[in-house]
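Shown here: the complex without one of its protein chains, the others still in place.
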Amino acid sequence: MERGRDAVSAAGWSTLGVVVAVGAWALVASAFAIPEIILPSPAGVVAAFLRLPGYLLEQAVITLGETVLGFVLSVVCGLAIGMAIAAFRVAELMFYPLLVAFNAVPKVALAPLLVVWMGFGQQPKVVMALLVCFFPVVLSVAGGLAATPPELVELARSLDTPRWQTFVKIRFPGALPQVFVGLKVAMPLASVGAVIGEFSAGDAGLGFVIVQAGGSSDTALAFAAIGLLGIMSIALFYALVLVERLLLPWVRETAAVR
Amino acid sequence: MERGRDAVSAAGWSTLGVVVAVGAWALVASAFAIPEIILPSPAGVVAAFLRLPGYLLEQAVITLGETVLGFVLSVVCGLAIGMAIAAFRVAELMFYPLLVAFNAVPKVALAPLLVVWMGFGQQPKVVMALLVCFFPVVLSVAGGLAATPPELVELARSLDTPRWQTFVKIRFPGALPQVFVGLKVAMPLASVGAVIGEFSAGDAGLGFVIVQAGGSSDTALAFAAIGLLGIMSIALFYALVLVERLLLPWVRETAAVR
Amino acid sequence: MILLREVSQVFGGRRGAVEALRELDLDVADGEFTAVVGRSGCGKSTLLRLIAGLLTATSGEVRVGGEPVVRPRRDVAIMFQRPALLPWRSVLDNVLLPVEIFGWPRQEHRAHAHRLLEMVGLEAFHRRLPHELSGGMQQRVALCRALIQRPRVLLMDEPFSALDALTREELSIELQQIHMEHAATVVLVTHSIEEAVLLADRVVVLTPRPGRILTVVDVDVPRPRTLGQHAHAADLARCSAELHEVLGARRAAAEPPPAPQR
Amino acid sequence: MILLREVSQVFGGRRGAVEALRELDLDVADGEFTAVVGRSGCGKSTLLRLIAGLLTATSGEVRVGGEPVVRPRRDVAIMFQRPALLPWRSVLDNVLLPVEIFGWPRQEHRAHAHRLLEMVGLEAFHRRLPHELSGGMQQRVALCRALIQRPRVLLMDEPFSALDALTREELSIELQQIHMEHAATVVLVTHSIEEAVLLADRVVVLTPRPGRILTVVDVDVPRPRTLGQHAHAADLARCSAELHEVLGARRAAAEPPPAPQR
Partner (left out) sequence: ACGSGEQEPSPARPAADRVTWVTGFGAFGREAYVYVAQEKGFFREAGIEVTVQPGQGSGENLAAVLGGRAQFAAVDFTATLISAAGGKAEGAVAVAALHQRTLAALMALDGSGISRPKDLEGKTVADTASSVIRMMFPSYARLTGVDASKVKWVSLQPAQLAANLASGQVDAIGQYVVGQPTVRNAAKGKEIKVLPFGDVITDLYGSAVTTSATVATGRPDLVRRFTGALLKGLAYAVEHPQEAAGILVAKQPAQNAEVAAAELALMASYVRPADGTPMGAMSRERVERAITVLRTAGAFDEQLTPESVVSFDLLPKG
């Protein structure tokens, strides 16, 4: 009962947040008399969506697929690289600076390369999503693994635990809360990556719609696509939060109260 | 002495990493006979840099300024929002989904708005850097604050510590290691943001060089700019690591060994 | 000063509830020194948490100074079972934490902190970080942190458990001294019957889970007390014996060891 | 079994070095039960860490079973001063951690784990997470985790410090039993002279920082021993008295309390 009421009030507050944001947007759009082409009104965006709902949802599903796939791959790669960095000083010294540099490269600049290697299909978009979002995963894995309480590290050492077992049984579970922070950062980035991939090649996905709409100065349509992207990301993000809760019940139980 | 030798070997390994990466790049470029326009050779990139060293460095300094300013602002905003989210459930419920959605918006799509509001100067680039990189800061601050060991939270409560003091004296210092992970994610993103801002409007900075080089298919020049961007980010990243070491000596002393 | 009426505490959990305390009644007069003993897991720490306002009782009433306890109060200090030191603060700064939080003049209390550290033998370590200290040293820092508050009510959860007999005894004497000087109300959880008898006016014995009051032993011996060859040694020994009797320790020990279980 | 020669341990630190142990010599025979006592911060935990291979001595030689200790060995188990439980594992899984790590058959040792939990009175809690346990309960879980390894050398750092007298005594008896059955070599750090005398063949007394061996008291009493009314009670009491004498506890206590420091 408590929980039910909590959930209702939570949903209420969240809705209020959205309402406030949309209201502020509507106000800004009308109060400053910003041209529709630069900042369309919420109503205009909804109208744009209703003009092509089927098409937009279809494109959203395409982007969703790329995002999820790219995210999953980034988790796999991020875990591997993060663990290597946490485990081997040589790996850290050799690859950390490269990763940092690579992460600072605007990925759009790499798009032609990806197109040449992988063509115009979904693959380069998935790879783009992966490239854009794996760095936070790497850093949070490495950071989380480095933050194992010293007494647990000593426990592992006292049992002469092989390195990989120390990782799997002690350091990694302890790092999970921090890893999830990294995943939460990575999740919206994955959709940004997929969209950037769609900007650069192909003729599908919300990114393509945004470019097309932008090119025809149909800003309302671009915003409709952006809105869908936002909704999609919220859903993915909270799915991740749910996974976290299911996987790490002990964190919630021991975590700090507000 | 030990430390001196360590530093030398560390530098050695890092250099080796760069050498290996550049070697692999050269190999790929020549082995697969990839056209210069798609993947220039390292030599070509160096030549492109040497054609215009003064100009490129000048543009790099411009981008550097925007990056640093955007990053500093993102730290300020990120701390404020992250703390609000950690402190107030209502703030979390109302603003978290919005932040997630906002973070999933490819920032290029917002560039027109920024140009209209702020013109063609540095300001929109700084804001773009801020927008691109503040989310990791928010999440790591909120995550770190939520991970205060329960015994320390209880200690704070037992002293009837006012909330803000609990934050300032207990939860925040404890969250700092995690906050720094967020800052490390944010730092290269800030330069991505600045460059994206330069893509969109203006006539200065490495981002402008990259776009302009793309038009005349001078990919080598674009890569030279990207290379400078990478070097810049490595420098900024390790400056941040240095700040972390100076601010949080206790973390290194108690942290887990490999 | 402290009043508990029919206080029960039940912890919910995914694996079923645990009843920690059941219908406990307790009165502690102003300035009284009460020791709480009982088996491991019987609810002693829970009892202190309830008095400190860190937990709200599942049912029953808890009052301190006549007022219902709804949240922690600044005139009630608690020393936890674990040291709970801030790893990034030096020993001295850890001790000064309450001073900072209460907004007291730091300079003044700095001297006090140094005196307390001197007392527990850690003055030489005041600039070190907690991880450079041994277990017992950390516990002593936590003790100083509780004492610097000069609270009206001092709640202590096994404050000397990690200390050797000599240090323990020295600190017991200091604690007695402080109690006599400040007339603070003290509730001390301990596993040492000797310590309980040496320090307390009354010793409350809890039953194993769920914790209820099994008995209360009064120790009517004037202060300052010391164990050993003093006038009231016999009185203290009698109380001690009574407690051992109640707790069943000696009796169990006197029996042949239980049959090996495998 | 254990041999230390001129072992010194100095901890470096930003605030200057701390000399924890100085030129310590110690021999522990195979199957011998040695207790280590000494003041808080004198280096007892450091000594155990050295034997366990968790620390490398600044100078001197440490051998176990004739071989120099260069890293932790699987036939040496250590129970730390803090419980060091994995917060995400149930009590049972925490106990089974060494079994998993050693790659032993889990099924078999599950039964053993349940027996150990039964012994320490925590069978009913085996599915709970550590944060649902009291301090003493956590310590008992850590004890089970050390015992399940059935090591040749068992190092214990104040294993009963958070336990009440009765539980402590019960577990002492169990420990004696296990020691007698498995002929393990045990080094036990304790602050309880009673406990040291009850359990150990020899009691090593360390000086305050830096830790050196002050004296070694042999306890020539046959096993099983119990405190109380048994045949060798007098012998035990004598050893106990000797230790108290050496440690200076009684003497200090008998003196008038030191002048108040403020």
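By written order: A, B, C and D. Residues from 1 in each chain.
Definition applied: a contact is a pair of C-beta atoms (placed from the backbone, for glycine too) under 8 Å apart; a residue touches a chain by one contact, two chains touch by 3 or more.
Nothing here was measured: the structure is a model prediction, and the numbers come from that model.
Engineer: Counting the whole assembly, list the visible chains that the omitted chain makes contact with.
Structural biologist: Hidden chain contacts in the full assembly come out as A, B.
Engineer: Thinking of the whole complex, not just what is shown, which of B:Gly119, B:Pro162 or B:Pro249 touches the missing chain?
Structural biologist: B:Gly119
Engineer: Considering the whole complex, which of B:Phe172, B:Phe208, B:Phe237 or B:Trp250 touches the chain not shown?
Structural biologist: Residue touching the absent chain, from the options given: B:Phe208.
Engineer: Please identify which residue in A:Gly17, A:Gly82 or A:Pro112 touches the non-displayed chain.
Structural biologist: Touching the chain that is not displayed is residue A:Pro112.
Engineer: Which parts of chain A face the unshown chain closely enough to count as touching?
Structural biologist: Where chain A meets the chain not shown: residues 34-38, 52, 55, 111-112, 115-116, 119-121, 200-203, 208-209, 211-219, 221.
Engineer: On chain B, what residues meet the omitted chain?
Structural biologist: Interface with the chain not displayed, on the chain B side: 34-38, 108, 111-112, 115-116, 119-120, 199-203, 208, 211-219.
Quick note on the criterion: only the chains that are shown with their structure count from here on.
Engineer: Quick check: how many Å separate the C-alpha centres of chain A and chain C?
Structural biologist: 49
Engineer: Once you find the CA centre of chain C and the CA centre of chain D, what distance in Å lies between them?
Structural biologist: 24
Engineer: Could you tell me which residues belong to chain D and also touch two or more other chains?
Structural biologist: Chain D, residues with two or more chain partners: 82, 131.
Engineer: List, in ascending order, every residue of chain A touching at least 2 other chains.
Structural biologist: 150, 254
Engineer: Quick one: in the complex, what on chain B touches chain A?
Structural biologist: Checking each residue of chain B against chain A gives 10, 13-14, 16-18, 20-21, 34, 38-39, 86-90, 93-98, 100-109, 112-113, 116, 135-136, 139-140, 143, 145-150, 152-153, 171, 177-178, 180-182, 184-185, 187-189, 191-192, 195-196, 199, 207, 210, 219, 222, 226, 229-234, 237-238, 254-258.
Engineer: Quick one: which bits of chain C touch chain D in the complex? Just the residue numbers, please.
Structural biologist: 11, 13, 15, 18, 37-41, 44-45, 81-82, 112, 115, 118-119, 127-128, 132-137, 140, 157-158, 161-170, 173, 176-177, 181, 191-193, 224, 226-229, 244, 247-250, 252-254, 256-258, 260-262
Engineer: Applying the document's contact rule, which stretches of chain C touch chain B when the two form their complex?
Structural biologist: 52, 54, 71-74, 77-78, 80, 82, 84, 86-88, 97-98, 100-102, 129, 131, 149
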